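Of the protein chains in this complex, one is absent; all others appear in place.
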């Protein structure tokens, strides 16, 4: 066991913090907040991502052969944590897409997608959920029909995706489709990497409860916008197929160990634990009576300790990744504990702040620009997305504890 | 809506309290505590039960035709509450047996059992659970074979029951048996009212976690002893059959509305809410710092409010009974809320008392004779017995909310 | 003892339920959110026409004189339909005036009953504390006037109300109440932006001159009036909250019965079933507690602790229910175009209004621990 970062890692943390201080000016942060409102990352923020890529910080863990640093998962986490803390920016190289391409792509695909994703020239969004199936992805109906001959072999995609976060800024969609119309459930699915500028793709914004007014910078839960994506006879070259046709379920699972854990998930779950402590110490007149209330103190300590468990579970996941081991139940456990902790913290803070916890961004008398009120509107979302806590608990019980499936 | 007892009821309460003061002397209370240890109610307590029966207080709600008062369920509750509060005595006329006899018995059975049960000459114990089936009673295997002719038609019972509380003092067992060996689940079951002195019945004591040392007077959870009951070719006259042969499931359900609710269940769930408040005010040196701790106060208030919900749910059940309506989900809801509240209170008090919450009856430095420590040993039992909270929640969801059964 | 609604209560409740279901549609709620007044004048008129604004006001004020439990059931149903009307503020202020107001003030209630006069009330100071101590606003006697200085916060419906029932600290005289004309000089309302998108406001008082005729009750009765105001407000807020929460739970149950995943309606999964069972228990508990509190208030029995019990429980549990309803809905519940969030946002706000869980528990704890004698559940507590 070892519960510290190495000296080299701490030196890197200093370097990253200095970079952030120099680059994430008020102007840039405002630009990023606008970006979170669904209008792109804006001119001021874009150059900073280039600089981050130049330093390799968004690709520490990827193989050198594809533009990465071949470094450690722990180091990557440390850097991601700093960027997310400073500006709620996820710097990882391409979200779901890059790991899947590395795990299942052809050499040509790896060379094409990974370095470009690291340089942020390719940005994936994730085309999984459909209106009738969110958690149960094996019900996917979006159809891709293989057709054509010779050099023109291609797929024609028809259907709809929903809750496609960042579809409005992505260059590609990592698309789960049904290629075999006779298939059921997990069989007959495939993954296509589809450029978003392909004719026949329509993106329709879906506004969320966070949209009116938008949350302040630092709100960790809930984009103000997500999307529906419609596919109307979209022609996709066969070269966009990732892995084997019909093997889409396995392809989508491979390399997804980290989809439910890591710096982003950790910080959206625990950031308010820190914020409320710092606010209680801030000297705000409304904080003073709370700070000395033993009931508030007991609750703050309880939440803080729960937050430490979030951190240690995250470190456990990073340890497993770094060791090259496979998750059993640990990712699912983290995806239950951390989001539900975030909800507990959010609601407990609501009870501490009382009526002020209603006041959103832009309201007179609000607390920290309505940060906690916006959290109340959406913290629970994290218990739903990327696998609901119910499904995660099923996995823990079956995989982690070997409990039996219900008899049919 | 009406949230008070009537003036007549309050006058009766005064009368009952005066009776208790006069009759439940220290000596009698000690005798009753011994009784709870599984050695019968003893010579000192027995006459008091006769006096209670003479006043009709244990049969207020039963029909006059069978020795009852034909009175109100609410009044009956009020009286039961006083006796349980004073001495943890359940004065109801015959527990599960009497209501079932009233609901399903022949006229002769009613005349035979009910008045005798009111006079406490008949005491039923409940023969439901078997080693392989506790919650799922439809799995009962205890066999009763009908045989003989003419006046000698009888059943021969073979099998085993478990967790038969009070089998050592009961005169009769209310016995769920399988009369049709070919039957499955709820079909083919019957109820027999079997005298405990019938040859072939063996009672074996089962000691519980409360047994060593025994809890102090006032411990509301957990007898120190329950029993296994073995049936070895026990010959039972056919006249002991309650209801129709094969109709045992329905017979056992009828008249059982109040099995999971009422004064006893209410008080075992909430009594510690009162006790801890009174102890905090008692002047005990260990209480002083707790009483002024806002975290303790917040928790005490939270539990108290939960206790009020227990009370109001109980009053709701009594209202439904008094109105002659049937329960939908309300009994099940009370059987979830009240026992789980009792567990929350018990564990919260443990955290308040800290190390002293380990100290049992007879220990130096214990708090209130180890009352709270004994509670810690067994409060959860109430979430299991008489229908587990899991099964109760199933019922609430299916009956109360109309949610569907899982598809096979 | 009979803790369930009787036939007449059930009749009124069902009538109100049908009315609000038909009239307070999600489209109307959405429209009101965009309206500067934040309420629907048309719906308000219809409610007035039914006589419901006077449901628990005395007959000599033009009311129906029904027990306060009826007002509670009405608020539950209005809450159920998240009706965009200033019902809570108006009823609370009117009930206080009916009990403590001058003849002239009571005469105003006829206008209230007819829907011509909206009322609001103002209790909290800048700290947001829910307390009859009236901190944060002081009144200085000047001849025939009282001059108010300070602030009130979380005043719902202030902008549309003609009069606001204001608690303040009278110099040398303790807590007092005045029915202040909202157009008085020096009074300035600033709208909050709340999760409920409702009409709560901060009201600043800068030398606001209030004629002594506007004072409510004798000076010696100030504390009792303030106590009544807080009790009515917190109890009826709990009714409204419980009503909205029950509907929210029903949405989740309906959705769970229809939405399929893994080859079943999700409502067939035990995890969802048990969650729904707990939601039902929570709403029932809040409702039972507030019914008892309102019944005691109506009977003139001490009820402050029962009110605190109800609001503390509902403030804690209703958020649990509403969040669980969101969780059962998955992504769709989070979308603006889906109606569920209309309920969620209000349940969040209402659970925080008229006293936080923490504050109400403090009242209960004080009554338990600071009063002499042993406690027993079922025997009423007296505030410390």
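For reference, chains read A, B and C in written order, and residue numbers begin at 1 within each chain.
Quick note on the criterion: a contact is a pair of C-beta atoms (placed from the backbone, for glycine too) under 8 Å apart; a residue touches a chain by one contact, two chains touch by 3 or more.
What you see is a predicted model, and the numbers here were worked out from it, not measured in a lab.
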* Structure fact -> Displayed chains in contact with the omitted chain are A, B, C
* Which of A:245, A:284 or A:302 touches the chain that is not shown? -> A:302
* Structure fact -> Out of A:21, A:51, A:64 or A:281, the sole contact with the unshown chain comes from A:281
* Structure fact -> In the full complex, chain B touches the hidden chain through residues 129, 132-136, 138-139, 162-163, 206-209, 211-213, 222, 226, 285-286, 289, 293, 295-296, 343, 347, 350-366, 370, 373, 376-378, 380-381, 383-385, 388-390, 393
* Asked: Taking the full complex into account, what residues of chain C touch the chain not shown?
  -> 269-271, 274
* Structure fact -> Note that chain A touches the absent chain at residues 1-6, 9, 74, 270, 273-274, 277-278, 280-281, 291, 294, 297-298, 300-302, 304-313, 315-316, 318-320, 322-323, 329, 333, 336-337, 390, 392-394, 396-398, 400-407
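To be clear about the criterion, only the chains that are shown with their structure count from here on.
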* **Euclidean distance of C-alpha centroids - chain A vs chain B, Å** => 52
* Shared-contact residues (touching 2 or more other chains) in chain A -> 293, 295-296
* Specify, in ascending order, the residues of chain C that touch 2 or more different other chains. => 269, 272, 316, 358
